[in-house]
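Could you have a look at this structure, given as structure tokens, before my questions?
In this view, the complex is presented without one of its protein chains, the others remaining in place.
Presenting subunit A:
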Amino acid sequence: MTLTANSHLAELYRTMRRIRTFEERVGELFVRGQSAGSMLHLSIGEESSAAGVCAEMKPQDSFTTHHRGHGIFLARGADPKRMMAEIGGKESGYCHGKGGSMHIADMALGHLGANAIVGGGIPAVVGAGLSSKYLKQDSVSVAFFGDGAMQQGILYESMNMAALWGLPVLFVCINNQYGMGTRIDQATRNTAFDQRARAFGLNGVVVNGLDVEEVRDAARWLIDEARAGKPGFLSVEVYRFFGHARMDKSPYRAEAEETEGRKKDPVLFARAKLIESGLESEAALDALDREIAAEMDATIDFTVESQAPALSSMFRDVYAVGEPEPESVRARIDRVLAREIV
């Protein structure tokens, strides 16, 4: 990288720009007929939550994400090629094309899994916290989820147990104001989500996601506390720039609101801050952006060139390697029709 100063903010900017550029490329997969998933959720506008929190996580820490989790995984150090290939349902993807955008995972980076069930990935971090405490792993486990999950009961069961047992766990709500077409105030009377966490005995913080450094500072304190045995909750206030998923044109919200919301751009905010503070020149940041664009372009080519998984791989990984595999329907029919019934 061509940056002049080795500042923390520049690193955070780079992470956020990589997320944004990656997600801008995801659309190209469709154009080139490569995307397997009909369901793609972009985190454009929310990059500060991923970058700020992941910057404070240690290598031994683990996490789960919701369905809008590309950015979090990238911030954690994912290989964008293997991510894009997974989104395209290719063998070279992180999960060999079985999981796709909503079910990406990588144990090497502590990614215990993205989830297509709203709230589905939350309790696993309580379990990871339990392992950490019992096995003395000194690790914190972080659950990332959307504001929609704030109305799922499982979150409160999880918070309660984490607090009760003093587990090293952090719950991070990426509050982008909407769950599909439902604005947060249409889903609950009390949108002060930190109060709920405090009611269960967790640390609870709300932070404006415009400034990634504020997110990182809040995350640092909460993660330190969690590592010492007091679980926490962080709500990062952002705006979902685009529709819920690819096909959603957000007819339920006014254009003026969207225009206003998109002004809350954490990537541009960090960029301006770097330049204004004299930490970076515009030219250096432009060069960085170009470098990132080239890196992300390559993810598309990689995906296009990658193979679809072999049909026979469908039976792999239902159970552990070496354990009996399910018999295929075709094989069963063959035996029955041949009267070789064993």
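Just a few scattered comments:
Here is the rule we use: a residue touches a chain if its C-beta (ideal position, glycine included) is under 8 Å from a C-beta of that chain, and two chains touch if they have at least 3 such contacts; residues count from 1.
As a convention for this text, contacts and distances are computed from a predicted model.
According to UniProt, the chain absent from the figure is "Pyruvate dehydrogenase", selected among "Sugar ABC transporter ATP-binding protein", "Pyruvate dehydrogenase", "Cytochrome o ubiquinol oxidase subunit I" or "Aldehyde:ferredoxin oxidoreductase". Among A:105, A:149 or A:197, only A:149 touches the chain that is left out of the view. Residue-wise, the contact with the chain that is not shown comes from A:119, picked out of A:52, A:119 or A:231. Considering the full assembly, A:318 is the residue among A:199, A:228, A:294 or A:318 that touches the omitted chain. In the full complex, subunit A contacts the hidden chain through residues 36-39, 89-90, 97-103, 115-120, 148-149, 151-153, 179-182, 186-188, 252, 308-309, 311, 313-315, 318, 326-330, 332-333, 336-337.
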